[in-house]
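Quick one: this structure, given as structure tokens, is what I'll be asking you about.
The other protein chains are all here in position, but one chain of the complex has been omitted.
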Amino acid sequence: MSDQATNEGTEMSADEGSELHGCPLVDSRGQEVLHVPRDRYTEVLRALTDEGYAMCVDLTAVDYSRFMDRDLPEGIEPERFEVVVNLLDISNRRRLRVRVQVPESDPVVPTLFDLHPGTEAMEREVYDMFGISFSDHPDPSRILMPEDWIGHPLRKDYETGSIPVQFKGAPT
Amino acid sequence: MLLSELNRMSSHLLFMATNGMDLGAVSMMIYGWREREEVLRFFQKVTGLRMNHNFIRPGGLAADLPAGWRDDVLRLLDMLPDRLEEYDVLMTGQPIWRERLQGVGVITPTEALALGATGPILRSTGVEWDLRRDMPYLRYDEVDFDVVVGTYGDAFDRYAIRLNEIRESMGIVRQILDRMPSGDYRIQDKKVTPPPRARIDESMEALIHHFKIFTEGFRVPEGEVYVGIESPRGEIGCYIASDGSPTPYRMHMRAPSFVNIQCLPHMMRGGLVADAVAVISSVDPVLGEVDR
Partner (left out) sequence: MGIVDNVLSDGLGGLSHNVITGRIEDLVKWARSRSSWPASFGLACCAIEMMATGAAHYDISRFGMEVFRASPRQADIMIVAGRVSQKMAPVLRQVYDQMMEPKWVISMGVCASSGGMFNNYAIVQGVDQIVPVDVYAPGCPPTPETLIHAIETLHGLIESGEIMRRRDLTGAGADIHVEEIPATSTPVLLGSS
């Protein structure tokens, strides 16, 4: 299970120059990662679906506000948030990871719901935890936290630990 | 690998129990727990705990298998087939059981793929997809097992898949027993694994080393990685982004139930209210994964 992570000590420079649909394709510890600009996100995802990556296994986000000098390919500007989509091609048995940079000033990403209905809950989770909204999402509400919760807990500037009990409507 | 297969068995036995209970076969619950208890007793012997073992660690296992483990596993393997036969008699062939499950909660392969469902739900629709076979991790490429698939994508298929996966898992465990290599239970990389307990008592350096690993950990290279394995309920994925420090910068678990539960509306559409219980139970959701 941990073979990939421990054995391959190489930095992500294996095939630096390669491209897929005009987006830089890099190798991260033996896994393929595609860096897609936000304005071409749905377009590229649709093309990938036609190519066989028909299953969206996972969709999550990372708040890189404390790690802005990370390794990114040429032409990709680091932004605070990153939406990470894991795609699976079950006929050819391959995975592909798509990373999209999302600026803090305008944290909006087009939804994948039309393409992969299974991302409905995952996008709501990302909205709940990071405050990244997905445009045209059918139900853009909180999923894990209570509806009247303030803030987005997985942002790096969100305080953790000893938080007073916050809930409504129950006599204490 | 032995442990993960045994855990799969225990999980599926739990499913047998809860599925039976949800559908009114209360005695099935008692039977399922009885067998699970046997598996857990082996875990307790090996890891010291019944659940939440924290036994598989970076660089290997936490400890070696105890003496006599082979006999324990063999006893388990001898006992289970008869008990599974009992399940067959009690549920599989029983008309009431079939009536409640067959044709209930049907989902098509296209729907399952679009919704990102994995595990028994995807396989019940006839899609052969098992990460153990298709993207082998550990040593799954060296053992011989069948991927159980269904045809109709209904609740009965999902039940039958889980029952037969217990049998497949037993086959895998038998093969592991034959081929279990001798040797160290973890790699001897001083950066990753702590020193053996005996050395800590006699050497100051070993104590410091032990202390370093358990307080600070080890530094991993920068980057990000996603690893998915086949859990009893589907694909459990772990996405880790690292900034080069000993603690992960961001860790995200892809929980199978969280995704699988989205299938429920599609399975229930047009069905009876009374079947809702059967459908929910056949997805076998762990609500701890859903409401994280």
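Which chain is which? They are A and B, in the order written, and residues in each are numbered from 1.
Criterion: a contact is a pair of C-beta atoms (placed from the backbone, for glycine too) under 8 Å apart; a residue touches a chain by one contact, two chains touch by 3 or more.
Everything numeric here is computed off the predicted structure, so don't read it as measured data.
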Self-check item: Residue touching the undisplayed chain, where the options are B:Met51, B:Leu74 or B:Ile187
Solution: B:Met51
Self-check item: For chain A, the residues touching the chain missing from this view
Solution: 144-146, 149, 153, 158-163, 165-172
Self-check item: chain B, residues in touch with the chain not shown (by the definition above)
Solution: 14, 17, 29-31, 33-34, 36-37, 40, 50-52, 288, 291-292
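To be clear about the criterion, only the chains that are shown with their structure count from here on.
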Quiz item: In whole angstrom, what separates the CA-based centres of chain A and chain B?
Solution: 26
Quiz prompt | Touching residues (chain side chain A, partner chain B) in the complex | solution = 1-6, 9, 11-12, 28-29, 31, 33, 54-58, 60, 62-64, 66-67, 70-71, 84, 86, 90, 93, 95, 97, 116-122, 125, 144
Quiz item: Considering the complex alone, what residue numbers of chain B touch chain A?
Solution: 56, 58-59, 113-118, 127, 129, 134-135, 137-138, 192, 220-229, 235, 237, 239, 241, 243, 249-250, 252, 254, 258-259, 261-262, 291-292
